[in-house]
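Before I ask anything, here is the structure I am working with.
All protein chains but one are shown in place.
Read from first to last, the chains carry the letters A and B; within each, the first residue is number 1.
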Amino acid sequence: MLIYSQPLELTKLLAAIDNFLQGNLSPGWAILVKGILVGILLLATYALIALALIYIERKVAAFFQARLGPNRLGKYGVIQSLADMIKILIKEVIHINKADKLLFYAAPFFVIVASVLAFGALPFGINLHAIDFNIGVFYLLAVSSLGIIGILLAGWSSNNKYSMIGAMRSGAQFISYELSAGFSLMTIVVLSGSMQFSEIIEGQRYCWNLFNGHLPAMIAFVIYLISGHAETNRGPFDLPEAESELTAGYHTEYSGLQFGFFYLSEYLNMFIIAAVATTVFLGGWMPIQIKGLEAFNQAMWYIPSWAWFFGKAGLLMFLSLWVRWSFPRLRIDLLLNLEWKYLLPINLVNLLVMVLVVLSGFTLTDLFPVLFGK
Amino acid sequence: MLEITQIIQQIAPDAQIETKQRLTITVRPDQLHPVIEALYRNETLRFDYLISLTGMDWGDRLGAIYQLSASVDLTQEVIVITSTADRDNPLLYSVTDLYGTAHLNEREIYALFGIRFINNPDMRRFLLNDQWKGFPFRKDYVHDPKLNPETVISSEIIDIAPRIMEKEGGELAEENVAVFGEEDYIVNIGPQHPSTHGVMHFRTSLDGEIVKKIDVHSGYIHRGIEKLCENMTYPQMLHLTDRLDYLSANINRHALCMCIEKGAEIEVPERAQYIRTIMDELQRISSHLLAWATHCNDLGATTAFIYGMREREHILDIFDKTCGGRLIINQNVVGGVMFDIYSDFQKDVKAFIPYMRKKLKEYDDFFSHNAIALGRMVRIGLLSREDAISYGVTGPAGRASGWSCDVRRYKPYALYDQVEFKEIVRTEGDSYARYLNRLDEIEESLHIIEQLIDNIPSGEVCAKVKPIIRIPAGQFFQSVETGKGEFGVFIESSGDKNPYRVKFRSPSLAAVSVIPLISKGAFLSDLIGITGSMDFVIPDIDR
Partner (left out) sequence: MEERSIGMEVNDIKIKAFPAEEFKDNDTLQRYIDELKEAGGSVIVGKLDQLIDWGRANSLWPIAFATSCCGIEFMAAASAHYDLSRFGMEVTRNSPRQADVMVVAGTIVNKMAPLLRRVYDQMAEPKYVVAMGACSISGGPFLNSYNVVQGVDRILPVDVYIPGCPPRPESLFYGLLQLQRKVKVERFFGNKRIKRYYRPETLINPKTGETIDPQIDFDNK
């Protein structure tokens, strides 16, 4: 395999920092400093992505609704969410008398911690990966489902009936759709034979899993998008918040920074879902590669891997926004019907089909090794 | 009518029957229920639609006026009047068992006049707080801010309803009943809630997500408009009607103008009639567009909401150019219209018609056949024809239940007898039928405008009217078809320059009174969807 020139990759920069730390500090300290640096970097990226997403969502919503969207702060209003952040940071946090204090304060942390944990395990590009578990997919499913505890706690502890109804809806919805999301990811795990993100990405060098597994993979992709969208509690699945029914749902009683946590994590969850879908189905940060066409491949590699990653994830997020701003809200029974009567049975059959496809060698890489083989 | 007089005379031989303008029957309080029941059960023509129930204070006597009509033929009307001399503890018999709409109306009369109704199952005050001292609509009421101060301390809602029931022997028993069960999970939807279209307050008891019972509270914007009117001259009253159902402001005002014109016998020039009709239809379109938009918003489709508002702006621009107002346009005055149309009016309206048709198509593509939207509307909030009539639900909602009740057809006013239009009637009675009815009525309104816009005759736009108008003593009623249904103006005049009593028949009150019935057993989300599909405006309910 040829080594392509990758001028915009951050690999060299990272290696330089690594060398510098290793050279000047004892190994223990070097790892500690590296850990702290990575942590800060992750949190900063987290905040940045959330702010960017909030701005993008407002602009995209404006576009769908024939409006202009924020345009007073900076060019095209790009720093609008910065103003929002400053405001939310110093907004009063209301202490509610009749609430369950401990749980009330803990709830937003659960939500945000869950999304940070999931965020940390994402592969953003070559070597831009905080940790590469050999059970990456499993870990991601596990930590991202922690967030629901925060939502349930928020609803329960607020001592508000709207919050309570919102939280109960959220619980039912999340548990149902987590099944679908899990099964559709499992389908791809069967296909790629690994739970490690780096291996899954490497396996998609010449053929994305979406095409490699053809029919069952595409079904899994669609189901994952639907259930992932549902897990983020965004329209048409925004029942837990349901502005027109429950005022603000489970976070009705939260103000200031605590509300800010819920607000941020909502957008970040959207990003995480898109990022996982990108990694698992669309080749992650891997540029588009065609076997044999070296000049084309080189050209593709000039675009850095993280740009590929954010580009693909951005496309999926736009899809999510499009859906959100087009559809009316589902009712709880319709929502559960969709999951338990349609998505889950389809998913189970689909998993079985995928196993058969892989075992009988009907994947594209097996059928056309010259074109797509590793 | 002769036949009806005979029936009445059999039941109540000493009833005064007058047939000058409309059949008016004055009866003793104890004869009221039998007389109305006889009319209700009359074989040849059932008077099963209670248009309005008006509380009255004639100085020495307190009473009520019942305006009855037949659902199959709205041109037939009977007025039943009853009164009692007991001002300390006035009691009348309730007609709630016959007409669903009577329930809230009787509670309103209790709050405003202090008349209690025997056999009404729930005799709490409707528009005012229980703590309110005095009965503001009585002629001897003097408002004292010390007695009823404005305060910031909220009072607890007590879910215990007093009532007076007639026992078998004929004796009356006062009792208190609990509105909700002890263990009920009660959620307050409103008064400050994004989807109640204002300040409606539904106390809802839930079983999980299922609505068990709804208790309607209102009066959070009760401004006493009818009482204010009593101290105003007729032209001064006009602007208050605009603020009832502000989405049909112009049509409401049209009704009041016509009622005054009828009383004072003023002839309206033909050009003014054309302008009034066109403006009414434009207003109807804008009202339906807003109803469509908010209904979609209630179902969670924010984008559809913005689209509806976008098209509405085009109509508001036409209003703006005509008379400078957007929402409330102050155009109708007694005797005609205040402003003539501007030179490009026809051009603008004609440009709007094809634009709106195109957008209707877009709404159809975007929302009307969306799978989720269908799941949220089809067979949800079923309202039968009988219930629609009993609760007096008119307008697009009533016609969605198969009741042909278009005032423009049965009691044509302005130019509606000269234009050709289809009355949209559906029989499904669900949210979706109501939704489709509104969109179809927009199309019909465009059709009406098309027929008129090129034929506006030249001439005066307003008849010569004296600055102070006096209406001869008597009772006058005029109803129109607003975006929400039948809106009526009742004026009792004593020949003075002020009216003696004004009552507005509110289509929204009827729509809201039926909500507990049709959303029982529905999901909480559907309750919101159903309120959206009924399309009511709160200031119209509270007046």
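By our rule, a contact is a pair of C-beta atoms (placed from the backbone, for glycine too) under 8 Å apart; a residue touches a chain by one contact, two chains touch by 3 or more.
Small disclaimer: the values here were computed from a predicted structure and weren't measured.
Across B:N89, B:Q131, B:S343 or B:N455, the residue that sits in touch with the chain not pictured is B:Q131. Checked against the full complex, the one of B:R41, B:H143 or B:K466 touching the unshown chain is B:H143.
Among B:L228, B:I353, B:V419 or B:L517, only B:L228 touches the chain left out of the display. Contact with the undisplayed chain is limited, among A:L14, A:A62, A:A172 or A:M218, to A:A62.
By the touch criterion stated above, the residues of chain B touching the omitted chain are 128-129, 131, 136, 141, 143, 145-146, 148-155, 191-194, 198-199, 219-225, 227-228, 231, 239-240, 243, 246-247, 290, 305-307, 309-310, 312-313, 316, 326-328, 538-539. Residue-level contact of chain A with the missing chain is found at 58, 62, 65-73, 77, 80, 82-88, 90-98, 243, 247-248, 251-256, 259.
Please note the rule applied: only the chains that are shown with their structure count from here on.
Chain B has its Cα centroid 51 Å from the Cα centroid of chain A.
Within the complex formed with chain B, the residues of chain A that make contact are 61, 64-67, 161-162, 165, 169, 235-236, 238-239, 242-245, 247, 325-334. Within the complex formed with chain A, the chain B residues making contact are 185, 187, 193-195, 206, 209, 296-304, 306-307, 310, 366-367, 370, 372-373, 375-376, 523-526, 528.
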